[in-house]
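For this depiction, one protein chain was excluded, whereas all remaining protein chains were kept in their positions.
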Amino acid sequence: MPLLELSNLRTSFHTRHGIVRAVNDVSFTLEKGETLGIVGESGSGKSVTCYSLMGLIPQPPGRIEGGRVVFDGVDLLCCKPEQLRRIRGKRIAMIFQDPMTSLNPYIRIEDQLIEPLLIHERIEYTEAVKRGIAALEEVGLPDAAKRIRSYPHEFSGGMRQRVMIAMALITKPDLLIADEPTTAVDVTVQAQILELIKRAQRQLGMAVMLVSHDLGVVSGFCDRVQVMYAGRIVESAKTDSLFHQPQHPYNRALQNSIPALQPKGTALYTIPGMPPDLSRPLPGCAFAPRCEFAADKCSTGEIVLKEVAPDHRSACLRVQQAEIKV
Amino acid sequence: MTAAPQPATLRPTDEIEAGHSLWQDAWHRLRKNKMAVLGGIFIILLTIASFVTPLVASDYYKHQNLDLGATPPSHAHWFGTDQLGRDLLARVLYGGCISLSVGIAATVVSVVIGVLYGTISGYIGGRLDVIMMRAVDILYSLPFVMFVILLMVIFGRNIILLFMAIGAVEWLDMARIVRGQVQSLKKQEFIEAALALGLRKRRIILRHMIPNVLGIVIIYSTLIVPSVMLLESFLSFLGFGVQPPMSSWGTLINEGAKSMEECPWLLIFPGLFFSASLFSLNFLGDGLRDALDVRASKD
Partner (left out) sequence: MLRFIAKRFVEAIPVLFIVATITFFLMKAAPGGPFDTEKATTPEIKAQLEAQYGLNKPVFQQYLDYMGQLLHGDLGPSFKYAGWSVAELLAGAFPVSLELGCYALAFALMLGLIAGIIASLRPNSLNDYIPMGLATLGICLPAFVTGPLLILVFAITLGWYNTSGWDFPSDRVLPSITLGLYYTAYIARLTRAGMLEILSQDFIRTARAKGATEWRVVWKHSLRGGLLSVVSFLGPAISGLVTGSLVVETIFQIPGLGRFFVMAGFNRDYTMVMGTVLFYAVLIIVLNLLVDIIQVWLNPKLRFD
């Protein structure tokens, strides 16, 4: 049994501009100890997917329209709130994008850091503080015993992200969801943060879901990667295979847009057009209007994720029917 | 936050919004705000009634009928009469005339002071700005109303002094808001252009700054009117404001409160009119602010 299984998850936001279908029919599984990358542009639904399974979608305006999220035999979408709460922060932990705003500015690091322990374990306060200090040392914060008494605004962004990681790992979770953990920190700190997560993963044997818009980050980190576009998964494969044999035009286009991978001196590649308006119904393939391979059927046909190569699935109709090679 | 989708950015660029001026936009938004519209209608009707009544029946409000005495509302006197047999409806409308007049006059005084103070402070900036704003902070924390009472006690209860005193109290908010606006304007390019052209500072303030802060001044003025009226009625209620035979809503409420055991209508009708006016003015002001607020103009 996989650790986590999402099937047909659909989440939408009911806004003044209409119903925005942020996550549309997303299914995937995650094994124990596995590292899964989710990539896509902003607004492609990757973060919303994570928040949906954690039950962190603000409702209203958000609404989970359907689907199942089974974690270790428990459906997180329809279990009792109390049961979800006991899993959240204990067995599934999360790191957020912006360490500057994700820590409570009014509370000492200490109290925030050991909060998961106080919530989920029967533990003495002093004992919890000891574990907090150990956790800070683990993430490489010098002088942890003293600095644990600080407030968040006394820390730099990189340090705060370390605190966030220590806080997420303090309960030894089975699954860590990292939502763009490196986006808001300096480039020099990025590698350190990723290394920290990697090391903790080895030690704890936990599964990691890494959400990022940065293909470089994902490629070096994950066992398996899936690409999202307009609320759907369009391609899913082993990392090597995804990067070396792309099976969806969008994945190919994304990789072409990485400046570092292009020969110097050539014009930078950009994907023409704009991501679609998710508040309108999107028949066919959402990428079709921007796709160089698009055919008539692309804008009408039903889109499903199908295996097109061993352990490699794509949602491109034309790839599935072997009409094109991207 | 990446969780919430941003439909505005996802919208294709082919939809270009039709050009509306800021004022048209604001008018449209204001009309959608039902409470503000209702408030506006009430205030307009009340203003007309209050100012027309003294014109057509100039003496009626003080027309005494001692034989009649205090009567509850009836066909002849919709709001009843007071102890001297005066028609309460006429008195309430006449009181409205006084209250509204004081409200508007004192607002003008406070707006003039506030705009000048704020413009100077914001425009000149530097140390002067720090001192002037610190002074405002300190004034905020003083029991200002007591000074007004002190003034009224010492110099007699005279209505012109009342305008001035109330105006002198209520300018603080305006000064702060105008200063903020001027400061942000100052950084904008057309002011720099004017400076580069060698215009004098006085001219820049008069020709460029003041017209540009006008919008915000108008909005906040509508919010000052109710607080000024409140202060006037407060003073009148205590007996330091409008003096008999003139009567504002404050004095009517005061008289009503004294005799509410026997004739509660003397309290209820002036109180009702006063509260409804404050209500309407506040809703209208809030509506105007929301409608014209530059920060919210593109949601």
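Observations
Note that the chains take the letters A and B in the order they are written out, and that residue 1 is the start of every chain.
By definition in this document, a contact is a pair of C-beta atoms (placed from the backbone, for glycine too) under 8 Å apart; a residue touches a chain by one contact, two chains touch by 3 or more.
The shown structure was predicted, so the numbers you read here are calculated from the model rather than taken from an experiment.
Of the options B:L45, B:V130 or B:A257, the residue whose C-beta touches the omitted chain is B:A257.
When the missing chain is restored to the complex, the residue among A:G43, A:P116 or A:G158 that touches it is A:P116. Screening B:V112, B:L142 or B:A193 against the full complex identifies B:L142 as the residue touching the chain left out.
Hidden from this view is one chain, which touches chain B at 1, 3, 138, 140-147, 149-156, 226, 230, 233-234, 237-240, 250, 253-254, 256-257, 260-261, 264, 267-268, 271, 274-275, 278-279, 282. With the whole complex as reference, residues 54-56, 58, 85-90, 93-94, 96, 98, 101-107, 115-116, 119-120, 151, 153-154, 164, 167 of chain A touch the missing chain.
To be clear about the criterion, only the chains that are shown with their structure count from here on.
Inter-chain spacing, taken between the CA centroids of chain A and chain B, is 53 Å.
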